[in-house]
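For this view, one protein chain was removed and the others were kept in their places.
What follows is chain A.
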Amino acid sequence: MSSVEEISNPVVENLEEDGLEEENTVEEAEMEYEGPVKGGYIFYRDRKEWADLEPVPQDDGPNPVVKIAYSEKFTDVFDMFRALLKNDEKSERAFALTAEAIELNAANYTVWHYRRVLLQALDKDLREEMKYITAIIEDQPKNYQVWHHRRMVVEWLNDPSEELQFVAEILSQDAKNYHAWQHRQWVMQEYKLWDGELEYVEELLEEDVRNNSAWNQRHFVISHTSGYSAILEREVQYTLKQIKKAPHNESAWNYLNGILQDGGLSSYPGLLEQVTELQDTCSSPYLTAFLVDLYEDALETNSSSYDQQETLNKALELCKLLAEEKDTIRREYWNYVSRSLQNTYGSGDPVSSSSDPPPPSSSQQPDTEPSDP
């Protein structure tokens, strides 16, 4: 499967449908095969070393659908690949062909699987394979198969020594590459390579305090090393410092919330004061939302440090401010939060949903499944 700038699902690259790229002539010049045609590319079906193998055309059936207008080169390589697969051939030439097939479509997981089978069957030099996969990933860093392949080779070599530096190199080109972070976390956990990572994260946050992947990595490292109990204050102060530098940075606010969840926002000493102090210079919808979360926690824990009624009123007031003024795109959500708070902590009449007339029956809610499987 190929992947796109966001790894959304299986994915797609930006396909230049109107304005196709030229045939890759650079590749042709690099080809150095013996053959009568000088500097030209020879199809596998015409190469004498492949004459014993009958190419296997793709079986799309008589009335194909989603039929791709493959280039001649693509067809030639994959027809030959199918022939190798059919015969289960395990040879050097098969190995070489997998590289050609990968270059034409690096998302073909069947080819990658076959290449791995050949790596083992032919006892290939895995250090060379590392060099190969390094180059491929540099070229196509948003592809699932290339990263998985690298992981397999690292496992076989049982050698993670190049990994952190390699991933850092890829992240220096795209600091949020999801595959890169996934690989990095895998290496760290598998081989217990935690040293220096917090420093690395801080470097990234220096470069871009809005890098949410870096904030996530911060959480990852701390969770898997010291844990948050002993160093919570340090983290709170670090985060508040970043907030002061960039008040409209949602990542920092989310992190602050995330690390204080377990202990409870309202029971953290001095937090309400510190955040309220920020209101003049660092006002943002995130600050207001944070206060709502804090008040909600006070209500939920029935904290004796807070007057319940006053806290509820403040929370409702802020929800209204967010819904009507500061964060109107989330109006539906903030109104729901208001109703929920009112319903759970309010005294008096139960709250019905928004401004709609009361439903005829109480079970009138959309059923998003026609029937439960």
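FYI, a residue touches a chain if its C-beta (ideal position, glycine included) is under 8 Å from a C-beta of that chain, and two chains touch if they have at least 3 such contacts; residues count from 1.
Assume contacts and distances are computed from a predicted model.
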Item to check | Omitted chain, identified by the protein name its UniProt record gives, among "AP-1 complex subunit gamma", "Protein farnesyltransferase subunit beta", "AP-4 complex subunit epsilon-1 C-terminal domain-containing protein" or "Sorting nexin 12" | outcome: "Protein farnesyltransferase subunit beta"
Next on the checklist: Among A:Arg47, A:Arg82 or A:Lys124, exactly one should touch the missing chain; which is it?
Outcome noted: A:Arg82
Next on the checklist: Can you say which of A:Tyr109, A:Tyr191 or A:Tyr238 touches the chain missing from this structure?
Outcome noted: A:Tyr109
Next on the checklist: Going by the contact rule already stated, which one of A:Asn63, A:Thr281 or A:Asn302 would touch the omitted chain in the full complex?
Outcome noted: A:Asn63
Checklist entry - So which of A:Thr98, A:Ser251 or A:Thr288 would be touching the chain we can't see? => result A:Ser251
Next on the checklist: For review purposes, identify every residue of chain A that touches the missing chain, sorted by number.
Outcome noted: 1-2, 4-18, 20-21, 58-61, 63-71, 74, 78, 82, 85, 104-110, 113, 116, 144, 147-148, 151, 176, 178, 181-182, 185, 189, 210-213, 216, 219-220, 249-251, 254-255, 258-259, 261, 327-333, 335-336, 339-340, 342-343, 350-354, 356, 359, 364-373
